[in-house]
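Of the protein chains in this complex, all but one are displayed in their positions.
And now, chain A:
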């Protein structure tokens, strides 16, 4: 029980923000919260949020781990484009589905390992190291698709993006399943703890016997793997690979989701659940603006406004001020109590 209340307290701001945003949208757009069953499949805006959030949510899982090691991965948008291009090429050449999925995941992990080499072995700042693949990645993706939007017609593969199983769309299974698997792997073993140690002070962790280099490698590899799954969902959804626009700026959405989730960009303590709620918040804003009939031009500026408010509230300066007020209040109480006692 103690564990549960602690978790709840950690997630409270994010859950409250999500509830407020959903509440405001349902006030503006009646019928927003209804979920109906048609043709044996769930429909409704809430389901739509869960489906549309799949790519960002997947990226967020990997990004949380990378940020926990005090890094950042800017390349995942480009990795989405590369993996999507690989999957679409293989599918249109008639390879069986398991091969296509395995190769795409392998390419994603390879991209992650490349970033890992730059960060862990060559000691390059993560933001710069991943910038290389961010710039070159879209070029590579265009090289694979030979500059065209590669379309394909394969119902089993496109089911990854638009199919449903037992009434629930498949992307929802994919992102929740991946998050659960990685979350359990990280939190049921000492991995998460060691990643936090590496993020807080890599040198101290290494001296204490933590294999920081291996952990950095695995964090970036997981990030690449998550981007590969997201890339397949995006490609399967539109039945085509668009090297220029697939996953464009999704890395920034993922970083924002992590920041909104309360994980510090300076590394250290992280919460995958909180980051995922952050991803849902961002997607709710996107869907909410569409549903409530605002012109889509407002989308970015409303998003930016909300993000700036959240960032300001979470910023070290404001946190210090709040901490100071709390401390002085407690101090007043203590002083008061002491005076009463002497009296």
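As a working rule, a contact is a pair of C-beta atoms (placed from the backbone, for glycine too) under 8 Å apart; a residue touches a chain by one contact, two chains touch by 3 or more; residues count from 1.
Just so it is clear, contacts and distances are computed from a predicted model.
Trainee: Which of "Sugar ABC transporter permease YjfF", "NADH-quinone oxidoreductase subunit K", "Outer membrane protein beta-barrel domain-containing protein" or "Glycerophosphodiester phosphodiesterase" is the UniProt protein name of the chain not shown?
Mentor: Cross-referencing UniProt, the chain left out corresponds to "Sugar ABC transporter permease YjfF".
Trainee: If the hidden chain were put back, which of A:79, A:105 or A:129 would touch it?
Mentor: The one listed residue touching the chain not shown is A:129.
Trainee: Sort through A:20, A:207 or A:304 and give me the one touching the missing partner chain.
Mentor: Final answer for the missing-chain contact: A:304.
Trainee: With the missing chain put back, one of A:22, A:72 or A:111 would touch it. Which one?
Mentor: The missing chain is touched by A:72.
Trainee: In the whole complex, what residues of chain A lie against the chain that is missing from view?
Mentor: 72, 118, 122-125, 127-129, 131-140, 142-143, 147, 243, 248, 252, 255-256, 259, 265-266, 297-305, 307-308, 311-312, 315-318
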